[in-house]
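What follows is a set of notes on a single structure, which appears directly below.
Every protein chain except one is present and positioned as in the full complex.
Up next is chain A:
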Amino acid sequence: MSWITPIPTARCHGADEPTRTVVSNLPYEDQRPRNQPNRRYAGNAVKTNKYTLWSFLPINLCEQFRRLANIYFVGIAALNFIPEVNAFQPQVALIPICVILTLTAIKDAWEDFRRYQSDRELNGTPCLVYSRSQHGFVERRWKDIQVGDFVQVLANDIIPADILLLHASDPNGVCHMETANLDGETNLKQRRVVSSFCAVKSPFDPLSFNATVICEKPNNNLNHFKGFLEKDQIKIGFGIESLLLRGCTVRNTAAASGIVVYAGHDTKSMLNNNRPRCKRSRVERKMNKEVLCCVFLLFCMCLIGAVGHVIWLKTFSSVPIYFIPDSDGNETPSVVAGVYRFLTMIILLQVIIPISLYLSIELVKMGQVFFITQDIDLYDKEKDTRMQCRALNITEDLGQIQYVFSDKTGTLTENKMVFRRCTIMGTEYPHTENAVRLAILAGDADVEEHVLYQQNTRPPLFSLEEAHDLEVGGHVRSSALPMDRHRHRDSTAGIPSLAFSSPLEREVIPDQNLLRSVKEVERRGVAGHWGLQGATHLEFFLALAICNTVVVSTETAQRQRVRGPHNSSRSRGLLPECMEGLFAQFPCLRQLSSCLKSVSCRRHSLSEDPVQSTLYDIPTSSSSVVSEDEVQGTPCKGHTRRRQTWTASSLAGPKEVHYEAQSPDEAALVHAAKAYGFTLLERTPSHVSVRLPSGTTLTYEVLDVLTFDSVRSRMSIIVRHPHTKEIILYTKGADSGIMERLQNSFEDRSQMKSESRVIANKTQKHLDMYANDGLRTLCFTRKVVSEKNYYDWLVLRQGAMAAIDRKDELVRKTAADMETNLTLLGATGIEDRLQENVPETIQALREAGIQVCVLTGDKLETAVNIAYSCKLLDQQDLVFTFNTENTEVCKNMLSGTLAQLPLYDTQEAKVSVGLVIDGRTLGLLLDSDLQEGFVQLCTHCRAILCCRTTPLQKSRVVTLLRSKLGVMTLAIGDGANDVNMIQAADVGVGISGQEGMQAVMASDFAISRFKHLKKLLLVHGHWCYNRLANMIIYFFYKNVAYVNLLFWYQFFCGFSGTAMIDYWFMIFFNLFFTSAPPIMFGIMDREVSAAVLLQLPELYRRGQHEGGYRRSTFWIAIADAFYQSLVCFFVPYWTYKGSDIDIFTLGTPMNTASLFTIIFHLAIEIKSWTVVHWVIMVGSVVVYFVVTLAFCAMCVSCNPPSDPYWTMQEQMSDPMFYLVCILTTVVALLPRYTLHALRGTLVPSDHLRARQIDNMPPHHRDLWLQEWKKLKDLCASYPSLSSSTAQRYSTAQSPSLTPVQDPSPSLAQSPSLTLVQDPSPSLAQSPSLTLVQDPSPALAQSPSLTLVQDPSPSLAQSPSLTLVQDPSPSLAQSPSLTAVQDPSPSLAQSLNPKLAPNQGLNSAAL
């Protein structure tokens, strides 16, 4: 073994070193463990269980005693062992703590056992590890893998550890990996062999690997990894693109091998495997203060007891006969006795601190979570996912949300990107046919869904699985599978989840003009030698097809889904597989594929159509060729016109291509390019092939890919043209990231350049138009790089790639260096449609008093447009726009706006204010000196829209508002860029959408559609909050009421700590008799039904202001508890006073009356009685009597000193007992009952009204709600009908109300200032419109100022219209200013300047 280079072991350890060094294990295979170079790194066995069989008891107890509550319990129990102090039998006092410890231990043990089982399964999974002795890969188990081992993973295997990819069976050294297990993303990710390490030599020989791997320490960043291979002083850098991650699945690759760099708990997936988050809800935090109040109360009571005892002792001149002297016969000094009694009283009254409350709250939340996840309205049929509660203990926070921070893309919108329009060289192509198609598809989708629902119960006529089965099996199965219906539907639904390939996104109908010009250009030139004029068209589509990271997979390489151990187990779409399979078998059918796919989701509704029957016949008559027309005739009605295109595109290639994109935009663009004949055929790290419309295939050599990052907001690809050998850089990105990097067109005066300037201007105009239409825009550019420049740059680039420190920064910088002097090709507009019911949801949230903030990365115009269409901004809103880069201007704007706001606020009702902020301005506002003002501004705004924000800014906004305002925040998002925000908010909601599961992983609640938020907050949040708040209050009340009984008794037993109730009964009382009702109350009580809550979002407001759980509510409950305990004690006391009653016989009616009082108190509080309520309430009383009677009959002298033997029986045979109990209960509850009755009549709350509505018969109720809604709308639109709800709106409209009296001059200087008083959506579309109420002269000087008071839509269309309500003379002089007060459409068209400062506006508007 002389060839072994001894690795200095010092490099292996050293926790301080920032890197990890790994060498091959093979040379050391036979050596003892302590000679292994990698011995210090964790092995691959994972152990997530905390305990072993032996360590369970000590460790678990240790953990449990970390909880303060348990320590309290134990302290009390220990106190009981001191003879001078004890209140009960010491052994008996141990019972509660033992019960709680045991229950918790059992729960922990079970959970741990399950973890152990899954670990064992995982650790025992087989895998292939290279063995030197056997000269090949041998089967081992996962747990045997060590860092430094060579592991081979076969196709569809799960990767056992983090492996640095050194070899792949693919000749290009590429391995595909599916990370669904890790982040839920279903698209394939490419990994490649460490560059230039293994020149593709096959087979891979690990024995010859003698380099050292140096990489970073294990961390949990899934998207980042860096390091280098060191071999003979040469360093070869690698990154995340060469790392196979544990838990992922290898796809499309026969075998991949590599060296293990992280194993077991060091792997990225394990480091990411966080336990469910444990958040403290606001109610609980508040409750802790109340617990402290209880501690204080307990202290006071004990003090009273101690002092009372001392005073009592002093009253005796000599020792009474019933005193017990010490063992030595002495009497204890009275002060010492007082201290003893203090402690005794703590033991006696310990229950007043509701330790069991914590356990009950946990149970209640479990129940609440159960009901939330069970809600069928939150179930998404398409994805077959139900609502997930990942954080179990903040359900009630959902009922207190004051701010909602929402992402836009994928959250408000579908994130199903559809190519809509494009502009090439300044020419706009509107793609009208495509728009028509989309409209039809969208319309159909609704119909189809409806039909689907209707047909649910009908037996299936045809299902694709069946067809697949038939075809595979080779014979006809006549019986329909009964269960198919379900799976069938799910599989249909599964299509969209599969890598963005719904027909909606896949198919684009080319614009006829554009298609024509493309054809023409192609005809003119040979591929690659187009003339300069037309070339841009082709280059544009080439850029579309190439400049992305879309992976092409073909049906032959169609991946097979394997469900792994960590699989998130979502039902996958089966359709594509079986479809492809079907088409593979019947080539003649392939041409139908696209058509069929587009109708496949509609096949239920079409089950009686000829296609279906035809298809059904296929297996039996496989030789027959189905005529195209026959098949396409009916199902594709409305699409027949387009048949030609589809067939053309699908016939053109030998095989159907399938795109796997990381973002839906990319997929949309590639599909768009394909529609024009530019089909992306193959992508490997080294080359990319595109088929041109002419049929020729161009294969570009890929020199580099400058990946997308949110700072640059663009990506580029550097390729070498196969014919011209030119090095070409294609860049695509947001216009903000591109426009400034075009050729220095604004400086150069030459003819050529000025032309490009014109194009750039035109394109910018088109982009603005797209944005105003709510489309997402992307610019495409091209640049030819000279060889020299490229290689110069390459050196820098490689240096940056190999860097470990500041690598990201360096890489970004080199990328930016390359992306200069670009030539604009064109731009695209991609539509991302709003999700269903988004406007309704936002509307409802706003009515519920929730301020909605949308934080998006989109352009300002796009965002504003979406904001209007989703009702985030309302027509009546006063909207302030902050869009500046200048700190001073920003400051002035802020102070100016803030100065204005009180004018609106001082009015009787508040004007609703919207705020639009650009990302750069947001950055300024988040600075420390402007923060205060910004926060203040936010409090006045009903809606906030932040555009062009970075993920960090999103979370900073959330954190800022949350900390400064102390409001309850909710963040909702779907992508990785929302993770920060989701984690920063009080409640994080993830949408399991198209962009993977990262947001869901970070969230507390996961839903599948934005609309679900409405029910989640308004219904479940409301319920959970009210339930829990009521339950907690009740729990406090209950304990105080019961414990005080004992306290009052102390006044009659010399404060000696005697209990007149048997200790067992006291335990039972809390454990059995009164524990179930509050828990049921906390889980099931329902004040207002879901339907009414959804209809009247206003009801949500109570929770926001903590209406259910106030300090005052708490003290009222405590006061009531004191009153009731007084009654429960003194009614029996006066009844039996002076009689021969014995101690436990007196305790019995007190205990019973107390039980009745506590139960009936709850009965008054319960708002709706279901079967469960009855069972539990009646059950509790029955259990009380049964258990008490049984215990009294059985326990003769088992429980000294107390002997309740036969007391209950004795009492129950005495009529007085019942009379006492009835009287006590009635007297105790009379005040609360009366109060409720009075409150119900005199001051009915909104909730009470809602309950009255709830109690109406259904049709009455609906009618009422409709009327109410109508009235509300009416009030909103007709200020004359001003009722309380309407007032706000009316003030907003009344012109006299809105003088923006003195906009500070500095405000006016901001070039793109926009002040909107009353914008209609169409108005908002006009690009540079600015609206001011009452402009000051200085304002008028602002060049592009436009002022509108109450514009009608038609008015807005006039491009350069300017409207002023009350122009000052100086304003009138402003040259380009036009002011209109009372605009009629005709007026707008005439564009006649007219100054009409009259107030007749309202009537005109009405």
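Couple of notes before you dig in:
Criterion: contacts are C-beta pairs under 8 Å (C-beta built on N, C-alpha and C of every residue); 3 or more make two chains touch, one makes a residue touch a chain; residues count from 1.
Just so we're on the same page, contacts and distances are computed from a predicted model.
Of the candidates "Copper transport protein", "Cell cycle control protein", "Nucleotide binding protein 2 (MinD homolog, E. coli)" or "Terpenoid cyclases/protein prenyltransferase alpha-alpha toroid", the chain left out of this view carries the UniProt protein name "Cell cycle control protein". Between the chain not shown and the residues A:Phe323, A:Tyr791, A:Trp1115 or A:Trp1268, the one that touches is A:Phe323. Shown as candidates are A:Met1060, A:Ile1079, A:Leu1096 or A:Ile1159; the residue that touches the absent chain is A:Met1060.
Note on the undisplayed chain: of the listed residues A:Cys422, A:Val1131, A:Leu1162 or A:Val1187, the one touching it is A:Val1131. In the complete complex, the hidden chain is touched by one of A:Pro171, A:Pro902 or A:Gly1240, namely A:Gly1240.
When the omitted chain is restored, the residue from A:Glu63, A:Asp144, A:Glu1098 or A:Glu1210 that touches it is A:Glu1210. In the full complex, chain A touches the hidden chain at residues 87, 107, 110-111, 276, 315-327, 329, 344, 366, 369-371, 373-376, 379, 381, 384-386, 388-390, 392, 483, 486-487, 490, 571, 1052-1054, 1056-1058, 1060, 1084, 1086, 1090, 1131, 1133-1143, 1145-1147, 1164, 1167-1173, 1196-1197, 1200-1201, 1203, 1205-1206, 1210, 1214-1216, 1219-1220, 1223, 1226-1227, 1230, 1233-1234, 1236-1242, 1244, 1248, 1251-1252, 1254-1255.
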